[in-house]
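Note that one protein chain of the assembly has been removed; the remaining protein chains are unaltered in position.
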Amino acid sequence: MASTFGTLFRISTWGESHGGGVGVVIDGCPPRLPLSEADIQPDLDRRRPGQSDIVTPRKEEDTCAILSGVFRGLTLGTPISIMVKNTDARPEAYSEMETHYRPSHADFTYQAKYGTRNWEGGGRSSARETIGRVAAAAVAKKLLRTLYPDLEILAWVAVVHDIEAEVDPDLVLAADIESNPVRCPDAAAADRMAERIRQVRGEGDSVGGIIEAVVRGCPVGLGEPVFDRLEADLAKGMLSLPATKGFEIGSGFSGTVLRGSEHNDAYKMEGGRVRTTSNLSGGVQGGISNGEPIVFRVAFKPTATISREQATVTVSGEDSTLAARGRHDPCVLPRAVPMVEAMAALVLCDHVLRQRGLDILPR
Amino acid sequence: MASTFGTLFRISTWGESHGGGVGVVIDGCPPRLPLSEADIQPDLDRRRPGQSDIVTPRKEEDTCAILSGVFRGLTLGTPISIMVKNTDARPEAYSEMETHYRPSHADFTYQAKYGTRNWEGGGRSSARETIGRVAAAAVAKKLLRTLYPDLEILAWVAVVHDIEAEVDPDLVLAADIESNPVRCPDAAAADRMAERIRQVRGEGDSVGGIIEAVVRGCPVGLGEPVFDRLEADLAKGMLSLPATKGFEIGSGFSGTVLRGSEHNDAYKMEGGRVRTTSNLSGGVQGGISNGEPIVFRVAFKPTATISREQATVTVSGEDSTLAARGRHDPCVLPRAVPMVEAMAALVLCDHVLRQRGLDILPR
Amino acid sequence: MASTFGTLFRISTWGESHGGGVGVVIDGCPPRLPLSEADIQPDLDRRRPGQSDIVTPRKEEDTCAILSGVFRGLTLGTPISIMVKNTDARPEAYSEMETHYRPSHADFTYQAKYGTRNWEGGGRSSARETIGRVAAAAVAKKLLRTLYPDLEILAWVAVVHDIEAEVDPDLVLAADIESNPVRCPDAAAADRMAERIRQVRGEGDSVGGIIEAVVRGCPVGLGEPVFDRLEADLAKGMLSLPATKGFEIGSGFSGTVLRGSEHNDAYKMEGGRVRTTSNLSGGVQGGISNGEPIVFRVAFKPTATISREQATVTVSGEDSTLAARGRHDPCVLPRAVPMVEAMAALVLCDHVLRQRGLDILPR
Partner (left out) sequence: MASTFGTLFRISTWGESHGGGVGVVIDGCPPRLPLSEADIQPDLDRRRPGQSDIVTPRKEEDTCAILSGVFRGLTLGTPISIMVKNTDARPEAYSEMETHYRPSHADFTYQAKYGTRNWEGGGRSSARETIGRVAAAAVAKKLLRTLYPDLEILAWVAVVHDIEAEVDPDLVLAADIESNPVRCPDAAAADRMAERIRQVRGEGDSVGGIIEAVVRGCPVGLGEPVFDRLEADLAKGMLSLPATKGFEIGSGFSGTVLRGSEHNDAYKMEGGRVRTTSNLSGGVQGGISNGEPIVFRVAFKPTATISREQATVTVSGEDSTLAARGRHDPCVLPRAVPMVEAMAALVLCDHVLRQRGLDILPR
């Protein structure tokens, strides 16, 4: 079940970076949702390698095929199987991974845990695995849009290395995010970020950063205390993405320096609805969405695979060094933006179905 | 399943802050573990209210009883039911909660989600719910100790408001943590923290902070990519605790300003084992423990319930104000330390059993 | 998870026949359902020992207490914890079970699996465990009644030993079932069954039989192929009851001697609904309820615990003999009737919530 996510809208991803392909099976998608590959492909294109000069040059079309669960343009309520073939596999570029563990990568821990591993590329630990998530999330997003036309999930690059963007989560637009290859809606910051990424790549190095996200138009009442609080499931979803090291919602870590009287979001009535005058809660209170924008941030470490020489050990237990060949992103954040959106969509969609199953008696 | 946590070592907590009691059922604890209430009570005592002048004065003995699953001092392999009665319930102190939503508390969202709520105290959203987690985790810790005598889980208060402690996760001792009511092993910082807590309480206000934790002696190979990565399950566990707003592991958010060449933990052979020369990964790589100390931090917001008057709305939809009565912690962190340890123990214990089930073929 | 049943309406039972008590936690009951102990106690009274001279004389009041999840008479949407204390425990009556395995009972297999066991009474394998199921099912039945006032779940004793009752599943009434201690609505057969039970008890022996059940008024569309077909979940629920050896739905085993042209249930329109002219399917087609009465049968073996001397072995591995003391039912069927109804209610309630979560888009 390690590769299964969600309770009612449940996805199971499969596939290694080098092998027959990658894919996902969605079990629990409601019937009668209009769906075709055209709903999925755009999100796959956003996470695809080779989109610009600041990401990995690996060439993959990442063309998806829906193999089941859809008939005459509508979902059947049966499992939806989506597959993307691997095409640009060059395992010979990874031959040293057979014998050497890349520092801070998953090579050593996979070998230790499983007693074997696919050392061609990252195997299962490759970001290529997220194709299945992004594909499934495209279905989740379509379902959410159908049920809640005002619901919008947006993520963007907020920080690269020490370059911070200025972005207002309440106002940021998808078009601004997509207007540059960094996926940072602050155009000036985006330029500097791109420059920094090119620079470190040139130096055989890498950088990390922070992705911020907002869910606007989320209905009140999603999230299931005590364990399946909305922020807990978001945290799990985000920390399940490769290269993530942190998650915070609303005021997050910076909110710890405020007093309760400063931090509390006062309530007011507005248009017949209960609203808050501030949003340090980040749209979630007591584990349940309160109707305000859900705002959260995810920390990504610098890419572990770098071409600089590093100290490491061999599979046979000898100290050695390694300078990675192969193709890799000097900064994962631009391509991680659709992954963050995907995990948010999967969490929300699952909780929409769960709340629907729970809220069955008249009020 | 919202109140169920874990896959093989699975706990289900129940209970409201005011009602018959609170408790937990553990389904999946291995048989033949020596167990009695004496193994559980000390951890409950650590999270109990009324321990010192910096926590809530609510008086609860929180005495646990094991109702099933243990026979002649050994676990049976059947569900272990543990119960703690509520004794010091004074629901009249909460009467205004019936009509007013406390800002940034769960009152409004519970009402919106469920269409009803137990407004006496925090109901299910009360920290009192964590008794079940702490009790179950005491069992998990005993099992972990039995299997891995060197495994040690320690949490402590690292920051209160703007006061930061200096603590070395590799060296911190349980005795130092427990040496003061703040549960901060830096005695000088602990004094200032206690002073600050008393001060804000006097002002009818509250403060938050950061709890840091370390797992030392963790075996290599725990955590199940891609979704049940160890850090993902830890993040979920921590964000499921009341008042949490953030989680980070290893370098966390601060690691985003490093380059890959600075951030990567180089491998070396040491004593026949693969070790790392630094630990910015925080003991987890690719979602799997690497044998180094697991280090993580959890952000807690300032307590939402404060006695200062705040703007809010009534259940019937009118703007109003509220100054909370009732008993509450001016700072949740000292009592949250055993909760953080508990969630870590539950995650680790579950993954130990899972890895045992998976690692079945000869190497 | 071995003691957890259900996906959305999920129950976790706990408790041994001798120990602090037995109980259940229901996680996932929708909020706003009127509920009190008075909704649960009648079903517990039906399964209680000591009701008549044909069941075990063990004296237990089996008085239930709701410990959480209900406030001011309404469910909260939080876990409902229900407990029944053990009172009439006489473990000394079971002392020989410490050393001898009862043939065809769970003593040996529990010892082999867990390496330990509670040998006082049946421990966890005792029918006393079903108290938690029956209590949870009383909640499920109340929810079902609220949502589907015409839905009715009835089980009765159809066969004891070689005595068969004549009962029409379409017409049988609850009052007729409860009109005699055997719970067989065919009064003449009931008399003979009671006589047979008394006879075998007098001979230190036991008998089994068949319980039949019907669900009338079930909505169309419950059951989730391919694995969670309604009949599959019913089969699992029934075979999870102690002493069961078989399950069949509709025509069951006897339907295997028919041809397709004889067995198929022809469709017809009736009152604007699709109906069938016969019901050999037993109300389920393709794993999904079709709106016709769901009819199924469950085989119960003769009680394993008998007072006649039998060949067995000791815990230390020596051939020996055993004549059971202690109190036991010479025929479990009368008390198993509410258990069968309980498992049916739990399965149906779970599938109602699941279908509600799935059927979210406009038709």
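Each chain carries a letter (A, B and C) given by its place in the written order, and its residues are counted from 1.
Here is the rule we go by: a contact is a pair of C-beta atoms (placed from the backbone, for glycine too) under 8 Å apart; a residue touches a chain by one contact, two chains touch by 3 or more.
In this text the structure is predicted, and so the values were computed from the model without any measurement.
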Among A:R48, A:R102 or A:R117, residue touching the chain not depicted: A:R117
In chain A, positions touching the absent partner: 1-4, 7-8, 10, 12-16, 19-23, 25, 27-28, 31-32, 65-69, 71, 74, 76-81, 83, 113-118, 120, 123-124
Residues from chain B at the interface with the omitted partner, ascending: 8, 28, 30-33, 77-78, 146-147, 225, 352-354, 356-363
Chain not shown, touching residues in chain C: 1-5, 7, 13, 101, 103-110, 112-113, 115, 124-125, 129, 159, 161-162, 200, 205-210, 220-229, 231-240, 242, 244-253, 255-269, 272, 274, 276-277, 280-282, 284-291, 297, 299-306, 308, 310-313, 317-319, 355, 359, 363
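We adopt the following convention: only the chains that are shown with their structure count from here on.
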Type of chain A:chain B copy interface by residue overlap (half), same or different: same
Centroid distance [mean C-alpha coordinates] between chain C and chain A, Å: 45
Distance between the centres, which are taken as Cα means, of chain B and chain A, whole angstrom: 26
Residues of chain C whose C-beta touches two or more other chains: 8, 28, 31-32, 77-78
